[in-house]
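Some notes on the structure that comes next.
Every protein chain of the complex appears in place save one, which is left out.
A, B and C label the chains in the order they appear, each numbered from 1.
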Amino acid sequence: VSDGGPDRLWGGRFRGAVDPEIDRFTASFGFDRRLARCDLVGSLAHARMLYERGVLERTEARRVLEGLAGLLARLEAGELAVDGAYEDVHTWIEMQLVAAIGDAGRRLHTARSRNDQTSVALRLYVRESLEELDRGLLELAGGFCRRAAEHRETFLPGYTHLQRGQPTSLAHHLLAHAWTLLADHRRLVRVWELAGVSPLGAGALAGTPHPIDPERTAALLGFAGAFPNSMAAVADRDYVLEAAFACALLMLHLSRFASEIVLWTSSEFGFALLEDSVAKGSSIMPQKRNPEPAEILRGKTARVVGDLTALMVLLKGLPLTYNSDLQEDKEAVFDALDTATAAVRAGAVLLEGVGFRPERMRAALERGHLTATFLADHLVRRGVPFRDAHAQTGAAVRAADERGVQLWELDAAELRRTCPEAETSVLAELRPEDVVRAHRSLGGPAPERVAEQLESIGAELDAARGWLAGRRAPPVHRAFAAGTLLDERLDV
Amino acid sequence: VSDGGPDRLWGGRFRGAVDPEIDRFTASFGFDRRLARCDLVGSLAHARMLYERGVLERTEARRVLEGLAGLLARLEAGELAVDGAYEDVHTWIEMQLVAAIGDAGRRLHTARSRNDQTSVALRLYVRESLEELDRGLLELAGGFCRRAAEHRETFLPGYTHLQRGQPTSLAHHLLAHAWTLLADHRRLVRVWELAGVSPLGAGALAGTPHPIDPERTAALLGFAGAFPNSMAAVADRDYVLEAAFACALLMLHLSRFASEIVLWTSSEFGFALLEDSVAKGSSIMPQKRNPEPAEILRGKTARVVGDLTALMVLLKGLPLTYNSDLQEDKEAVFDALDTATAAVRAGAVLLEGVGFRPERMRAALERGHLTATFLADHLVRRGVPFRDAHAQTGAAVRAADERGVQLWELDAAELRRTCPEAETSVLAELRPEDVVRAHRSLGGPAPERVAEQLESIGAELDAARGWLAGRRAPPVHRAFAAGTLLDERLDV
Amino acid sequence: VSDGGPDRLWGGRFRGAVDPEIDRFTASFGFDRRLARCDLVGSLAHARMLYERGVLERTEARRVLEGLAGLLARLEAGELAVDGAYEDVHTWIEMQLVAAIGDAGRRLHTARSRNDQTSVALRLYVRESLEELDRGLLELAGGFCRRAAEHRETFLPGYTHLQRGQPTSLAHHLLAHAWTLLADHRRLVRVWELAGVSPLGAGALAGTPHPIDPERTAALLGFAGAFPNSMAAVADRDYVLEAAFACALLMLHLSRFASEIVLWTSSEFGFALLEDSVAKGSSIMPQKRNPEPAEILRGKTARVVGDLTALMVLLKGLPLTYNSDLQEDKEAVFDALDTATAAVRAGAVLLEGVGFRPERMRAALERGHLTATFLADHLVRRGVPFRDAHAQTGAAVRAADERGVQLWELDAAELRRTCPEAETSVLAELRPEDVVRAHRSLGGPAPERVAEQLESIGAELDAARGWLAGRRAPPVHRAFAAGTLLDERLDV
Partner (left out) sequence: VSDGGPDRLWGGRFRGAVDPEIDRFTASFGFDRRLARCDLVGSLAHARMLYERGVLERTEARRVLEGLAGLLARLEAGELAVDGAYEDVHTWIEMQLVAAIGDAGRRLHTARSRNDQTSVALRLYVRESLEELDRGLLELAGGFCRRAAEHRETFLPGYTHLQRGQPTSLAHHLLAHAWTLLADHRRLVRVWELAGVSPLGAGALAGTPHPIDPERTAALLGFAGAFPNSMAAVADRDYVLEAAFACALLMLHLSRFASEIVLWTSSEFGFALLEDSVAKGSSIMPQKRNPEPAEILRGKTARVVGDLTALMVLLKGLPLTYNSDLQEDKEAVFDALDTATAAVRAGAVLLEGVGFRPERMRAALERGHLTATFLADHLVRRGVPFRDAHAQTGAAVRAADERGVQLWELDAAELRRTCPEAETSVLAELRPEDVVRAHRSLGGPAPERVAEQLESIGAELDAARGWLAGRRAPPVHRAFAAGTLLDERLDV
């Protein structure tokens, strides 16, 4: 049945049935069913507030609360399948409630609309998903730190333009990714906070004449506060776009790491081997060992960028307040969050399965005159303007190339010819590992600086984990779990 | 089991198992199972060609063909569930084949790789989906023509900048959408042709030493020809991006129509009412009648734009030839095609459910001086330069506004004052419906021109339907259906 | 000349000239010249730090500082044209410096690379641009508040699905936009902070062996601190993407307002008229008055979304650290910031030029049964479950429609028939303006609530303006302006 009948939350003025094709096209239950738990939690907060404010008569209100709690308990126990031919998850819940407690269930929708209801459920969902994502992200960041700690003295070329630039350490390189992820963590926290504004009580767009208390609802949900303007509240999807953007940026970061794994496991680079647990073979070429997880990590970046783009296209040009277009926000943000969460987890496993090959890295360091800049810097210390030092060193590099030697193998005469102010003792300092050690500036690759980094990012990650550990279920959900939902006084 | 064992198409060099997290992250069976039928058809063509060329020993080849045909028959009969813990659909098929016919099944992969295999299956799939989409599209275009034919003499304001511009007819307006869809049809045909190049025989990237005949495979699949370069063949996803672009542009067109429905069903415009079959109510506001199907049509545009964006991000910067990133192409193009197909169908139903309100349109025509340009054109015919005619008419409009009358209600004196060269008889020609009739230029709104349009687009749509009716299953599939797959000679 | 000669910052190993086509294709001076001032400020900080740390011999360092200060003074006085055939702005500056102070200028590049140099200049630029954008944004937000204050008692329909939903006030509606902009302001502040991390000292990717002090450089630039990892520092463009995202989201918000102006100035809505200062005419239709500024505001949203998309595509898959692809970040973020800044300014002017038409709004309120929900709420207060109240009210709406009256014009008998539990006195409460006043819930449209909103957002905007007023030039720039750049001690 698809008319505005008993299985619809609307229909007073409707007599005919919705066309089945239209029904399929417009129904959201196929994807918003994911919000079932969050919607129940939001409903608990709403009902509790109505109870406290006497908007619902107290006996009825208690029945509603008990009914909702019963549904939530069954849902969490896996005893309640969220399916069927419903328009959306909100309809499903109200129908379940009426089935469970009868007519009292028809009172739940007092002083709210699907417009504020959907958004509060989605906010709860986004928050939980961000926490889940952050868990994986922090694990991956921790993984980078652990692998870095193993490789403080593993030296390799640092690249710009994919050309060997200057020597660095593997620890330093891996920590670059860890710091980037820490920035992602901060972004997630910020979005989490942004999502923590309750729209419940905004109604369809104009609030309600009932004496509700939106700040109380917000507190019951663990939100920082309630909306300041009911029209803005139901039209706002900033938290959805911010969440998708945070996922997209995170994925872009991972795509850079993934590209490195693809590069490093190529025969040509050979800086790493993948364990069997994180590689795949070819259906036709028996010798192949493909870095598929890294490629797919990079590939999945695309879909999250697509999700964000979709959300931006969606919002463009919509007048206030709620428009059904916004229904399309869910699949995009679900996909962005799912993908990012899967990606950080897979990334962590991938990272563990990377076998670095220090000897190949060292060999690469020996070719390419990566310490030319150090020679230039030496000349600077001897009073040569940097730009001239750059030119002289360039000449020394050319000389070394012509002789087929590395810079430190130049003989003193050749050095003097190309770099007249250089001390010949500098030749002995030009080996890559020594140059890494000499790059002692703050934030640089010298092992002592990397040790500092490990310490400071360790502290940052501890703080981040602390933040995550401090996330708790919404107060109303804790009250449900503790059985105190109907207590006369409920502190949050 | 997730090692490179019996349920993998690879693994010779692999000893350890793939990590389950990585397995989930990289498996494509969850979505590429959709390709099962197409992959079987592609495999039939491949096997038939191997058979004809003697690459497979003939008895074995026949067993392979029979085995594949058996699987296809069961699949089409709904007796073969495409599921299980497989890496991808290709693995699933090979495993099914081996289960069905034993060791001979292990010969199927001769002279091909998953790289060419996937692409041929996806090309078949895209073609079929484009046909399906085109079917809906042509129905919708036909719907616009039908509704237009009903409203040749229904006049309404034509808008630019959402301001009333000049009078037009509803038929003309609806036909604008029909012509736009016809352009979309042509785009689909073009993509269909583009997809009709067979990559089978490109192997992993370098063809094969076996004496295969890629042109024969192409012919068996109903493709126009085979690839010219094996490396380009496995790296190419142009047909995927073209398909997604065609869907995105189509959706953008629909979003414009959808916006109009939203506007026209607003109380303010009131140009249309939605039947109950294509409207929805509000969970809180009992008086509401929301144009949700139109809003969602517009909203779904966003996801298809997102799909295309994702595909572009995916390809960016990938070196030749195949990279696993490309695995991510499928869900994006599936979603684009699914969404567009659902959208044209829903659009057709929506259009049928729109009740136009000619009286409201006519009332709108009466206000806003929409025929001012006609007055200017009259002045031009009287020898006034258009730019001066524009200025004089502007003055006449101002005069009418000040008097609170419409242009045709101006008195002769006022007309003479503002437009000295005008004949007063022009006032009688300024009523909107007369002006529509006077706009007889080619492609214009005059009923006789619209009648021509209806005829010409009718012919175009007939041709389009003819093209679609001419689409047939690939020859190898027809041979399968006809039981001639093993005939010595198989003409295509 | 285009070889790696005297007009290049590189070239030691190069003998041939760069191809002119390639030169044009890769040169960035055409757009990065905008960074000239910021690059000089960054260079001042770098040179001052080198001076303090004795990395440059002090007499030479003073000459460099004086030389840079001279260039900056001339630039700010408009006496120095930033043009010519240079590769990039950094080359231009070094060449200018050498021209001004001779050989000492060739020492400036000591201990830095273009990789950290570009990023610090871009960070300074982004910060300044964000401040400029924020200035316009706060003015626009203030404009919404001012217009809202004028219209506390102007009532109009609140829309969902572009259907009349519930009565609200124009003040409430306008404040919805103001609150949204406040969120945008907060986003800008956050990006401003994110940009405030100095990469100077990261060098090409690996820091330097010179005894530099990156924290000092950061302090001289007014940044919160220096980079923790030199490789992350030069690879990072998060601040660019965040800035573009903030612009895109802001533009999306403006596009919603713009759509409303387009709607409201249509003949059909008629809720507003545009003054001549913010409307445009038609080249052909003399009666037209087009809301072009609003359309273009909406249209320009597209380009900023495009800019963000471009930046995401740019980063995807780039391995560490710097790659020249990143050079393309500038035009995109410049365009995003320029467009958003122009948009908020134009938006503010547009808003001032909107003449609201309260009488048309009131007329719209009278039709459409916008107070049906209030009737339902009344029934709820009388003990009817909301869902039943919804159905009964739907029946009442139908009855009113059939009689061609508004809900409050129903007779008591009809009310009793459809809503048996209603008190007939409720009919007197159903007029839209009374219902607005009754919607007294927090954040709702009742005038007393709107008064609270005006107060609270006023305070928020004051705080925001305070933040903006507190932005000062970087300390090193202030020292330059004060002539204290060469003081022995320079406190920041």
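Going forward, a contact is a pair of C-beta atoms (placed from the backbone, for glycine too) under 8 Å apart; a residue touches a chain by one contact, two chains touch by 3 or more.
Keep in mind it's a predicted model, so treat the numbers as computed, not measured.
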{"item": "Hidden partner chain, touching residue among B:His109, B:His185 or B:His477", "value": "B:His109"}
{"item": "Among B:Gln166, B:Ser277 or B:Asn290, the residue in touch with the chain that has been omitted", "value": "B:Gln166"}
{"item": "From C:Leu75, C:Ala149 or C:Val349, residue that would touch the chain that is not displayed", "value": "C:Val349"}
{"item": "Option from B:Thr154, B:Thr265, B:Thr341 or B:Thr373 whose C-beta touches the chain left out", "value": "B:Thr373"}
{"item": "Residue ranges of chain A at the interface with the undisplayed chain", "value": "157, 160-166, 262-263, 265-270, 281-292, 295, 309, 312-313, 316-318, 364, 367-370, 372-373, 376, 390-391, 393-394, 396-397"}
{"item": "For chain B, the residues touching the chain missing from this view", "value": "9-13, 57, 94, 98, 103-111, 115, 158-162, 165-168, 172-173, 175-177, 179-180, 183, 190, 201-215, 226-236, 238, 241-242, 245, 248-249, 252, 255-256, 258-260, 263, 298, 301-302, 305, 308-309, 312-313, 315-324, 373-374, 377, 380-381, 383, 385-388, 390-395, 397-398, 401, 435-436, 438-446, 449, 453, 456-457"}
{"item": "Footprint left on chain C by the chain that the document does not show", "value": "3-4, 8-19, 21-22, 24-26, 90, 109, 112-115, 203-204, 262, 275-290, 292-293, 295-303, 305-314, 323-328, 331-332, 342-343, 345-346, 349-350, 353"}
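The rule we apply is simple: only the chains that are shown with their structure count from here on.
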{"item": "Chain pair bearing the highest count of C-beta contacts", "value": "A-C"}
{"item": "Interface residue identity across copies chain B, chain C - same or different by half", "value": "same"}
{"item": "Superposition of chain A upon chain B: rotation angle, C-alpha, nearest 5 degrees", "value": "180"}
{"item": "Inter-chain centre distance, chain A versus chain C - centres from mean C-alpha coordinates, in Å", "value": "23"}
{"item": "Computed distance of Cα centres, chain B from chain A, in Å", "value": "33"}
{"item": "Distance from the mean Cα position of chain C to that of chain B, given in whole angstrom", "value": "36"}
{"item": "Residue list for chain C, restricted to those that touch at least two other chains", "value": "160-162, 165-166, 263, 309, 312-313, 316-318, 373, 390-391, 393-394, 397"}
